[in-house]
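Note that one protein chain of the assembly has been removed; the remaining protein chains are unaltered in position.
Chain lettering (A, B and C) follows the sequence in which the chains are written, and residue indices restart at 1 in each chain.
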Amino acid sequence: MKIAVIHGSSRQNGNAEYLAYHAVPKEKATHIHLQDYHIQQIIDERHEVKGFKNVHDDHKELIDLMLRHEIIVFSTPIYWYSLSGPMKTFIDRWSQIMRDPNYAHFRGELKKKKAYLIAVGGDNPTIKGLPLVQQFNYICQFFGMEFAGYVLGQASKPGDIKNNKRALDEAAVLVTEINL
Amino acid sequence: MKIAVIHGSSRQNGNAEYLAYHAVPKEKATHIHLQDYHIQQIIDERHEVKGFKNVHDDHKELIDLMLRHEIIVFSTPIYWYSLSGPMKTFIDRWSQIMRDPNYAHFRGELKKKKAYLIAVGGDNPTIKGLPLVQQFNYICQFFGMEFAGYVLGQASKPGDIKNNKRALDEAAVLVTEINL
Amino acid sequence: MKIAVIHGSSRQNGNAEYLAYHAVPKEKATHIHLQDYHIQQIIDERHEVKGFKNVHDDHKELIDLMLRHEIIVFSTPIYWYSLSGPMKTFIDRWSQIMRDPNYAHFRGELKKKKAYLIAVGGDNPTIKGLPLVQQFNYICQFFGMEFAGYVLGQASKPGDIKNNKRALDEAAVLVTEINL
Partner (left out) sequence: MKIAVIHGSSRQNGNAEYLAYHAVPKEKATHIHLQDYHIQQIIDERHEVKGFKNVHDDHKELIDLMLRHEIIVFSTPIYWYSLSGPMKTFIDRWSQIMRDPNYAHFRGELKKKKAYLIAVGGDNPTIKGLPLVQQFNYICQFFGMEFAGYVLGQASKPGDIKNNKRALDEAAVLVTEINL
């Protein structure tokens, strides 16, 4: 199955990125770094007469790329107990995609996919990251997408994650599952 | 006590805004609409040798304005079971403020404040909005800020919230408390 | 619609009881006090060849009584961030009822009912009671029963709840809804 890993960090070589590569090595998947793309925040125009105005950025390109894979791994540093800014913006814009006549297939396509979440934070993420897991679960539920697993890693300074044996082990278990 | 209401919607006259005005009428507070300001997403440069690069937008002006009040009401539509984009971006950038030598007082100031959360969503918010409440609680806890109350309203189309008697009543209770 | 209020306290005149009577006055509903009944803890015999052994206590009588109402209000003091002992035991035994051939209708009957939760605790219940609300939601979901609302009250010493204006107001809102 084709795997895409969407990296949500706003910096390079972060801890979430490290953990995600540990779960899904470079050559096994399409790795997408949101920081390399330009994605505007959503402006809620769902209820405007003319609907959403066209936005000139890279969002649709990313959506197209994502949809070409069966397994999507969302890897994000935890910003204030939630998704990173780039990841949140990427997902917020799905509300616009869902109203785009060219993407009438979006919801149905997501329903066929398997999602994983990898999230890394500095403040007790195995507890304080649970609301994020629950939200992510509601997102998957909305689309009927299978939420197949998550790993919560603890790290603050660059490289910290290498000492979080438990998260690394859990990520390694994911690899095995995904490759089945 | 001086009250600031921070409105996180990306559109005007939304349901969260209506509910927030119901809790804190126009003339009783400073009402700040994030959509009227330019706030860039955070780029995590906490671990760069030179720290965060200066950002030219309205964020510090908003921080200064917020800090001049004792009670802060965060009013947000629920985007994908979490804060709206503008509200998330506003809060994400606090990580940069905390490392700004001109804002050494930021954390200590927030500690003295009382926070309320008003959140409105279309998909069963009194249940599916609970992870958002829990996250918001962790944010308050981080600063030692009192999380004094929340209201979760249900609404999708413009004006829907006017039919959510329970949320309106709960918002009205907040008014009474805040004015004490 | 016929309303049953199930009181889960292990003592009389507790704060949860007071709040529940505030939401549903004595004469408007059948009030059931679990402390007046004998209910044994479940012994998990789901996987025994002979199934569950018959238990001689008041559980079935309570189930029969509950099923004769359309709206069920579960009122419980919060014990260690969860249901009270009597309420937990009452619900745990539903697993046995579901395997009792005389109660083949149990699941289908619950599906038609509307449930409310009233929970009172001493340690920041509007936040620390949220996992209890989420669990209760999963219970309702399991049966396809509508989870129509909840009130979280704060109180420790007897009578404390009378000072929790917000919870009393929220309970009063429930009354209105239920009587519709």
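In the analysis below, contacts are C-beta pairs under 8 Å (C-beta built on N, C-alpha and C of every residue); 3 or more make two chains touch, one makes a residue touch a chain.
If you're wondering where the values come from, they're calculated on a predicted model, not measured in any experiment.
**Q** So which shown chains sit in contact with the chain we cannot see?
**A** Touched by the chain not displayed, across the whole complex: A, C.
**Q** Where does chain C touch the missing chain, residue by residue?
**A** These residues of chain C touch the chain that is not shown: 9-11, 14, 41-45, 47, 77, 79-83, 85-86, 88-89, 91-92, 94-95, 123, 128, 130-132, 134-135, 138-139, 142, 157-158.
**Q** List every residue of chain A that touches the chain not included in the displayed model.
**A** Missing-chain contacts on chain A: residues 126-127, 130, 133-134, 137, 147, 149-150, 165-166, 169-170, 173, 176-177.
Please note the rule applied: only the chains that are shown with their structure count from here on.
**Q** Taking only the C-alpha atoms, how many degrees of rotation bring chain A onto chain B, rounded to the nearest 5?
**A** Rotation angle between the two copies comes out at 180 degrees.
**Q** In whole angstrom, how far does the Cα centroid of chain A sit from the Cα centroid of chain B?
**A** Computed value for the inter-centroid distance: 24 Å.
**Q** Hey, how far is the Cα centre of chain A from the one of chain C, in Å?
**A** 38
**Q** Please output the residue numbers of chain A that touch at least 2 other chains, ranges allowed.
**A** 134
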